[in-house]
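Missing here is one protein chain; the remaining ones are kept as they sit in the complex.
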Amino acid sequence: MAHILLIEPNTVLAETYTQALQHVGHSVVVVTGAQAAVDAADKQTPDIVIAELHLPGHSGIEFLHEFRSYTEWTDIPVVLNTTLTAAQLAPGVNALHRDLGIREVLYKPRTSLQDLVRVAREYIAAVA
Amino acid sequence: MGKVVDGVGGVRADSLLLSVAEHLKVPLTTIARQAELGQLTGQAELIDAAAIRTQAVAALTLVDSYLLGLELMSKQASLELEPVSVSSTLVDAAHDLEQFARQYRVELEVSIGGKFGPVMCHPNGLRAALLSLGFALVEAQASQDMQGPRRVVLATHRTPLGIVAGVYGRYEALNSERWRAALGLVGTARQPLTNLMPGSGAGLFVADTIMRSMNAQLRVGRYQQQRGLATTLKPSSQLQFV
Partner (left out) sequence: MNQIVTDGIILSRTDYGEADRILTLLTPDHGKLRLMAKGVRRVKSKLAGGIELFSVSTITYVKGRGEVGTLVSTRLVKHYGHIVEDLDRTMLGYELIKQLNKATEDHPEPDYFNLLHRAFEALDDFSIPLDLVHFWFIAQLLRLNGHTPNLQTDVDGHKLQAGALYEFDFEAMCFRQHPSGHFGATQVKFLRLGFTDHVAKTLMQIKGITTLLAEVAPLVQKIQQFYKH
């Protein structure tokens, strides 16, 4: 069982993801924005972060910039689950992987619940 | 590129389409993921059919409102306006938004600030605009990174300039400058109103396009210490409702 920090601004979609991840035994904390995500990680260190980049206020990039600047959070796997396509992310994708430690980028509309659960399991297992 | 719906201050048709298309990813993804929940868990009862229906209705309303907006803008010079009761339209819109707001755990209120007569506008247009605005601002309210209750108010009241109808809530970051800048960013920036909402904000710009066809474009307004977007409509001198 792992503790997942889910950063998803659409609360209805977030509930669906939470049900799927909880079904396979994980605990999930959902936040809608960057500041809440930092606070949540501070309260309980996640085993993995699943994040949308499009957030109200501060973006997912700002969150990751902040998140990765804390040494105890440097190695926590982060998976993006975003409405941005690969083409839209292409210009900055090297920075995402190299500097912000993104393990994988999932295109939200095409990522099934099963895919999400599988990817989460892969990266949690890799760290354990 | 594309047809300019309104060259002055409004959003270009191609940019609006881009915005609508981007936005539709969200309700359609929500519907797809909800439908999968039963398959993943083996518990069909987990599928929230009401949620699927509400998301579908919101998405279809946006599509219809977008198409109406294009139609009204193309007919702008010859648009036939009728006397319309703002309060009735507001109440109807709130009724249609109720389930959606409940799903997002946002309290919905209606506030009719007095008795006033009808306004001159396109009846379907006003309703579509209020719905588009309402769906977008309910979702935005739910996503705000803040503490405290989440509430959206559909309100109408009289001012010296006319009858104002709008949708309001706790949107601290919303101001006129940001709204004007956002209108110019649709189709260019993926989040034209980043401090207000995480997505493209399509519902807001569709609502503005509709109201702009009646020369009643949306402006940032305040109502009882809350901020929102509202339109100002001229009272009709033709008929007076009691």
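Odds and ends about this structure:
For clarity, chains are labelled A and B in written order, and residue numbers in each chain start from 1.
To be clear about the criterion, contacts are C-beta pairs under 8 Å (C-beta built on N, C-alpha and C of every residue); 3 or more make two chains touch, one makes a residue touch a chain.
Not measured: the values here are computed from a predicted model.
Among B:R150, B:R190 or B:R212, only B:R190 touches the chain left out of the display.
For chain A, the residues in touch with the chain missing from this view are 34-35, 38-39, 42, 53-54, 58-63, 65-66, 69-72, 84, 88, 91-92, 95-96, 99.
Residues of chain B in contact with the chain left out of this view: 181, 184-185, 188-192, 194-195.
Simple rule for what comes next: only the chains that are shown with their structure count from here on.
Those residues of chain A whose C-beta lies close enough to touch chain B in the complex are 9-13, 16-17, 19-20, 23, 31-36, 52, 54-59, 83-84, 88, 108-109, 112-114, 117.
Interface residues of chain B, counted against chain A in their complex, comprise 22, 25-26, 28-30, 32-34, 36-37, 40-41, 46, 51, 55, 103-105, 139-140, 142-145, 173, 190-191, 194-199.
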